[in-house]
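Everything below concerns the one structure shown next.
For this depiction, one protein chain was excluded, whereas all remaining protein chains were kept in their positions.
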Amino acid sequence: MKRTLLVLVLCVALLATLSFAKTKIVYWQYYYETKIKTVDQVIEEFERLNPDIEVEHVNFPYENYNQKVAASVPAGIGPDVVNLFYGWIPKYVTSGYLQPLPEDEFSKAYFAENFFPFVGPGVNFEGKSYALPIAVRSLSLIWNKDLFKAAGLDPEKPPLTLNELVAYAKKLTVYDRAGNIVQAGLTMQPSGQGHQWIREVLIRQFGGVPYSSDNKMVMYDKTGAGADVLKFYTDLIVEDKISYPGFMNDDVTAFSSQKAAMTIDGSFRIGTLRNVKGLNFAFAELPSHNGVKSNFASFWANGITKNATGDRLVAAIKFVKFLSSEYVMDLWLKNVGELPANPALAANYYDDPTYGPFLKGLEYAHATFFVDETAQRQVIMDAVDKVINGYSPETAWKEMASEEQVVLDKFWK
Amino acid sequence: MTRSDRSVRILSYTILSVLIVVMIFPFLWMAFSSFKSTAEIYSQSYFPENPIIDNYQEIFNSSLFLRWLMNSAIIAIVTTISVLFFDSLVGFTLAKYQFPGKKIIFALIISTLMIPTEMLVIPWYIMSSRFGWLDSYWGIMFPGMMSAFGVFLMRQFMDSVPDDLLDAARIDGMSEFGIFVKITLPLVKPALATLAIFNFIGDWNAFLWPLIVSSTPKMYTLPVGLAYFSSENLMRWEMIMTGSTVSTIPLIIVFLIFQKHIVKGIALTGLKG
Partner (left out) sequence: MKLRQKKTMTAYLFLIVPLIFFIFVRFFPTIYAFWLSFTDWNIISPKMNFVGFDNFRALFADSVFMKSLWNTFKYVLYGVPLVLVLSFAISLLLNNIRKGQAFYRLIYVMPYITPLVAVSWVWRWMYQRPPVGVINNLFSFVGIPTQRFLFSMDQALIAIVVTTVWVNLGYCIVIFLAGLQTIPKEYLEASKIDGANRWQVLTKITVPLLNPVILFLVVTQSILFLRIFTQVYNMTDQGSGGPLNSTKPLVLYIYQKAFLSFEMGSASSATVVLFGIILLITLLQFRLLKRRVQY
């Protein structure tokens, strides 16, 4: 009798484990080699800690990432957890892709304890939080030491001010006999990080403010030196001819193939550049101007889509939390080279020659409230294109302001 | 042969030969670039100074690239077989049977030739998302399973098959489907070959629809995969050129084997369309 009971209990237990299928959630992020490898490692660890959850990791190229998210979430086939640029949050929320993070688990105190102060407002939309970052980013000036040496500059001394930057860039530019640039002094790629540099750094250094405090109005045409910002940027292309957008196709190609001596790029590029053989480079804080220092901070964050319900929602919350744990942040810094979003952890790296300049930049950085990052980037790319094609900087600047205002109005209406 | 004829001929040869350099050059440039190292491709070089095959090794070691190659092959082969079968069946039926509604059906099928694909991709996309066909082989293939042009072409050719032959087979007790497969198809082989080659090339090179319907890299076809190479973080021109070369080679082989059919096929579409 006892034996029969035991067998019965065992059978029930077996059935229970068999029927207790793993909860499977899908995680999407865009294609970036070091990130993919790190996330694979993180998922392994997460699945070890949560044996009842299985995470499928899917990647897309950056260009059509948004398109794929937009196409799949409404169709119900997309991810449960999605990695998105914080600037996309408003669009993702109003499009109905994201669900808010439950307030009991992700309280104000939780944010204050775990993240830099600008993270909370950055993931907030109309009073609710939608995502958690793993790492934050800022910009720095990256210079090629070998090319500095070749141009007779001290390879250990980066330019500290905009004036120095221009002077150095001129010295570092090399032309062929026909006057073509064969080595750029400084990359000029508004479609890369150039537009961020213009928006959050140059505008402020020329005394302006990019947007009104409620983010509903373009202010750079009404404050500071206005079109002089664009004139400064485009003069480097048109007058000083230190580079042009599309030199060597793009700025990353140009700098990593040692055809550009300086570039302004984000901390997310550290890993990629380190993998380039024979590239001898270093990082510096962005040059100041008129005594003003500024930087642009941004981050990618993990949000939960409306696809996740029931068990999958519970698993998704666990996963999102795990992705922002100190364990992952530390791994992220070591593998991807992105800065921890947790200030306590970040403090350990303030004197690091690589991360130091980026982390110092975070102290005075601004995060743009994008309503449509693609459109807002396009506006600046177009403005630069216009000046290159013969418009006056004043006209291009004015048109840029009114075009961007249209983008803002479209969102806020 | 007059002297002026001779000089015209010599002049023709000269001009044609010069132009041919222009035609071939991009192919050569693509091939040259694929043998260059990362350092060399970013410098001013024409011939690869130290030709390397590393790029080819890398591309064939990348599981994604092989997957794209396989996807393209599967999709092109399956849709081509489907087009051959259904288009010749419809062509046969419309040419060799009398039945009410025949003219309307033919007109209906032919009129779809006027509809540009670009107009259909949005409804196809919505359809695919409703039926769960996004990001699947079937999703990529279904719009191309039959072609109105193929129906038109096959009907023309089936028309020339003598009725007596079919009737003789009927008297021998052959089924209607047997007549189609065993009697008619062998007689229109040249047309089938032309249709097959054109469909294969068309499917192999298709871009817009596969770009829209596939979302994960493992479902990409070769052209979509090539465009994906360009993704900012993977921008490596020597690999783009290698990928382009590899995706072109199968077509050059097909082309060299079936060149007569292809040239004939183009002329056919031109003169009969």
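Letters A and B mark the chains in the order given here, with residues in each chain numbered from 1 onward.
FYI, contacts are C-beta pairs under 8 Å (C-beta built on N, C-alpha and C of every residue); 3 or more make two chains touch, one makes a residue touch a chain.
Since the model is a prediction, treat every value here as computed from it, not as a measurement.
J.: Touching the absent chain in the whole complex: find that residue among B:L64, B:V121, B:V161 or B:I183.
T.: That would be B:V121, which touches the missing chain.
J.: Return the single residue from A:P90, A:G185 or A:P245 that touches the missing chain.
T.: Residue touching the absent chain, from the options given: A:P245.
J.: From the listed residues B:V90, B:M158, B:L192 or B:M219, report the one that touches the chain absent from this view.
T.: Residue touching the absent chain, from the options given: B:V90.
J.: Please output the residues of chain B touching the missing chain, sorted low to high.
T.: 8-9, 12-13, 15-16, 19-20, 22-24, 26-27, 29-30, 33, 41-44, 46, 86, 89-90, 92-93, 97-100, 102, 105, 108-109, 112, 114-127, 129, 142-143, 145-146, 148, 151, 176-177, 180, 201, 204-205, 207-208, 212, 222-224, 226-227, 230, 237, 240-241, 243-245, 247-248, 251-252, 254-255, 259, 262-263, 266-267, 270-271, 273
J.: Touching residues of chain A against the unshown chain: what are they?
T.: Residues of chain A in contact with the hidden chain: 63, 66-67, 70-71, 74, 95-97, 176-182, 191, 244-249, 259, 374, 378, 381-382, 385-386, 389.
Just so it is clear, only the chains that are shown with their structure count from here on.
J.: Provide the C-alpha centroid distance between chain A and chain B, rounded to the nearest whole angstrom.
T.: 41
J.: Flag every residue of chain A that touches chain B in the complex, lowest number first.
T.: On the chain A side, the touching residues are 31-33, 58-63, 68, 71-72, 74-75, 77, 182, 248-250, 252-253, 257, 259, 272.
J.: So in the complex, which bits of chain B are touching chain A?
T.: So the residues of chain B touching chain A come out as 38-39, 42, 44, 125, 129-130, 132, 134-135, 215-217, 228, 230-235, 237.
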